[in-house]
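A single protein chain has been omitted; all remaining protein chains appear in their positions.
Residue numbering begins at 1 within each chain, and the chains themselves are lettered A and B in the order written.
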Amino acid sequence: MDHHCHLLQRGSGGPDPNDFRACFTESRDPRVLSDHVPNTPLYRLLLRRLAPIFGCPPEEAAILRARRMLEPGRYARELMELSGTGLMLVDTGFAGGDTLTLEEQQSIVPIPQREVVRVEPLAEDLVALYRRPEDWLDAVRTGLNEAVRRGAVAVKTIVAYRASLRLRWPDHDLVRAEYAALRQSARASSRGGRPRLTGDPLCHALVFVAAEECARLGVPLQFHCGMGDTDTDLAEGSPLGLRALLVHERFDRLRVVLLHCYPFHREAAYLCSVYGGVFMDLSLAVWMAATDGARAMREVVGLCPWTKLLYATDASRLPEVFVIAAELHREALAEAFGELVARQLLTMQEALDAGRLVLSGNARQLYRV
Amino acid sequence: MDHHCHLLQRGSGGPDPNDFRACFTESRDPRVLSDHVPNTPLYRLLLRRLAPIFGCPPEEAAILRARRMLEPGRYARELMELSGTGLMLVDTGFAGGDTLTLEEQQSIVPIPQREVVRVEPLAEDLVALYRRPEDWLDAVRTGLNEAVRRGAVAVKTIVAYRASLRLRWPDHDLVRAEYAALRQSARASSRGGRPRLTGDPLCHALVFVAAEECARLGVPLQFHCGMGDTDTDLAEGSPLGLRALLVHERFDRLRVVLLHCYPFHREAAYLCSVYGGVFMDLSLAVWMAATDGARAMREVVGLCPWTKLLYATDASRLPEVFVIAAELHREALAEAFGELVARQLLTMQEALDAGRLVLSGNARQLYRV
Partner (left out) sequence: MDHHCHLLQRGSGGPDPNDFRACFTESRDPRVLSDHVPNTPLYRLLLRRLAPIFGCPPEEAAILRARRMLEPGRYARELMELSGTGLMLVDTGFAGGDTLTLEEQQSIVPIPQREVVRVEPLAEDLVALYRRPEDWLDAVRTGLNEAVRRGAVAVKTIVAYRASLRLRWPDHDLVRAEYAALRQSARASSRGGRPRLTGDPLCHALVFVAAEECARLGVPLQFHCGMGDTDTDLAEGSPLGLRALLVHERFDRLRVVLLHCYPFHREAAYLCSVYGGVFMDLSLAVWMAATDGARAMREVVGLCPWTKLLYATDASRLPEVFVIAAELHREALAEAFGELVARQLLTMQEALDAGRLVLSGNARQLYRV
């Protein structure tokens, strides 16, 4: 069960190698795409693993040519099945005109899928409707309730892309002032009323409200932590910043999921070891950091109880990403638990049981699916 | 020589598995105890290693039953001897009605023991007696002097549990205001005058005073750093925060010991490599993080001179903790120095000599015992 992934793009993509490479990096810098992505262990491995799938040599041009020859529906269906995924929780908040909708994706990909609702776009859509921030935040609560009622199994926040992840209880005067400014700039802009939420006061207020509502609804709150694209300030992106939320009795029942975490994955493992409601994955790191993603997995299984560790790909856009992420994640798990067996901390059977929990059991219990 | 451990609890403990599990985690969350501690490498290894000691199957229920059948005195004596410890430095500051006193422990456990005095409880006991913070801090100095005169070989601070570990020279007005507030709240509470010291101004003022006194008395000052229970804000818990103390000439003669350090152990190794007066251990991390504790040991022996590295268990409450911590710590050391031999950085003899220093020689010289 892949507890965190995204929507596929429409079709199998064009002939531009940079469009393809862009799916295997968090960079949006054209220099990185043209000069550096091909010179990463991930990309070389990718070419080598995709070649037999498409029946072509392990070269970028050959693979780009071969994959475009497949009918898009069949291409998506067949590759997604290769990922071996039993259930997908899909963060639908990163959608756009070039991505499928969740309904479309469900009709194409023969894997059961459930929605994870991203709170920031939901909140941004409501700014134009409410003059006072209190009313806006109440509407967010209502929106989250409705999302859960229509089937969402978790809430996701990307506060780390918009503000510091060092959560602080917001000052009400600041929230009021920044909310007014946000509405003003939205009206002045041409984006049709969908403003971009940034800065600690509003983003943190939103997180605390979402956390309260998640605790009440019994759904987990997923946090992007650690590495990501250049919108995130990694110096402010350690999961240790969530302390204000983790220690407050108001959130005693909240279950928090730390996504990615790298290079703060030891810190995340520590949080999992002491806070009952904290869970983690290494989703993005496992494949993007290649060998060091696998090393990070070996590092976290020391301190993080394996009942707190989750499997996810964080894949998006291309089925190839789902396939490579799934393979590398399973190999990293096999290696990490294999080390525990080799060092006689676990028996082979205990390791297999633990691996099954990470791959599926933990998420099924956490998300109640 | 175990240069940092705690007091044993009275008796061998009851039949509640959660009470037993609580000794192998820093968590106090009942969910962690019931659902997650058993699913850690440490706990599985523990069961497997305790089984032959108690002559029972490697199952929790069997071990809990078997250990309660031993007469408490004999149980403590025999298991503590299994730890192979030659001398224990005991932090007596974590005492309570259910723990032995140092005198009781010395009469039961046939291992020589010396006291490490914890400065925060000593200081808290003095708050009621002094109206002015200057007089209170002077009384702390006197208290530390007396503790050393009656046999304490080091001072320990848990400032990381009460304030930020990023030490700042305190502002006198703030110290005065917070001290007055502390006294007021102590009088108003029912704790009988023992207030809880928290916050940077008072805690940092206390640390600087303790550091001065330790330098004068020639005893090391131990700092809890890095991982611990949820009272500590790990985001503020890196040993790098001690810089104000490390660079000031007033503390030129002070010797500082960084305890635990994980996941900031590479930072700690760096401090050991440049500051003559800084020493470190990985005590808690080595056993609690299991394989990653051993990895942390391999990481620190690269940069930290082995004459700066100390052996400790940070064990408390149960003799089983002392036994497993001692075993895992020695195995981690053997592995780390073994790697240096395998890579031909050291000869076997050099590695054995280095290991002996870590296990005993360094601490004997540092604490002058």
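In the analysis below, a contact is a pair of C-beta atoms (placed from the backbone, for glycine too) under 8 Å apart; a residue touches a chain by one contact, two chains touch by 3 or more.
Treat the numbers as computed from the prediction; the structure is a model and nothing was measured.
For the chain missing from the display, the contacting residue among B:29, B:134 or B:299 is B:299, taking the whole complex into account.
For the chain left out of this panel, the touching residue among A:40, A:106, A:198 or A:347 is A:40. From the options A:289, A:303 or A:326, the residue with contact to the unseen chain in the full assembly is A:289. Although one chain is not drawn, its touching partners on chain B can still be listed: residues 166, 238, 240-241, 243, 246-247, 266-267, 269-271, 273-277, 298-303, 305-308, 339-340, 343-346, 350, 354, 357. Taking the complete complex into account, residues 25-27, 29-32, 35-37, 39-42, 44-45, 48, 227, 229-230, 233-235, 262-263, 288-293, 295 of chain A touch the chain not shown.
The rule is short, and it goes like this: only the chains that are shown with their structure count from here on.
With centres set at the average Cα position, the gap from chain A to chain B is 37 Å.
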